[in-house]
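What follows is a short report on a single structure.
Only one protein chain is missing; all other protein chains are in place.
Right after this comes subunit A.
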């Protein structure tokens, strides 16, 4: 079974088909981005959406349980877009009941490389040095916690293994 065929077996494929949007290439990309967000990045509440007006699929989700819902628009790296297109996306693509500012372009290459860039309407100043410092700290704390957790788990595993071995030999 080819990669494409296997993609089409995914339950999401059926879900996207129900929107009645005829855009097979972007549908494949949407599935890829969905999988990336759920499996690689561990996003929360990732949902699929369809925009009939522009004939495209898009996703929404939260990067962590407490962070706001964001809109992700999968596009191919071979596609091209004009400022007018970007503005149209920004104006039309909306997820009900949750005001979102801007959207995330997920640019996908054929080798499943994916990059995420945020586009926002208007002038958004860059992060202040303090903010990026805080973010960095948070990130390193997270990594440290994960590492500690891992070593703790290994320790636990080794201990139980050793105990079992002792029981068996005893």
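As a working rule, a residue touches a chain if its C-beta (ideal position, glycine included) is under 8 Å from a C-beta of that chain, and two chains touch if they have at least 3 such contacts; residues count from 1.
Just so it is clear, contacts and distances are computed from a predicted model.
K.L.:
Assuming one chain is omitted from the figure, identify its UniProt name from "Vacuolar fusion protein MON1 homolog", "Small ribosomal subunit protein mS29", "Cytosolic iron-sulfur assembly component 2B" or "tRNA-splicing endonuclease subunit Sen34".
P.N.:
"tRNA-splicing endonuclease subunit Sen34"
K.L.:
Which of these, A:10, A:135 or A:163, touches the one chain of the complex that we don't see?
P.N.:
Here the residue in touch with the unshown chain is A:135.
K.L.:
From the list A:12, A:71 or A:104, pick the residue that touches the absent chain.
P.N.:
A:104
K.L.:
Which listed residue, A:25, A:55, A:78 or A:161, touches the chain dropped from view?
P.N.:
A:78
K.L.:
Taking the full complex into account, what residues of subunit A touch the chain not shown?
P.N.:
Looking at subunit A, the ones touching the missing chain are residues 41, 63, 75-87, 90, 102, 104-105, 107, 115-127, 129, 132, 135.
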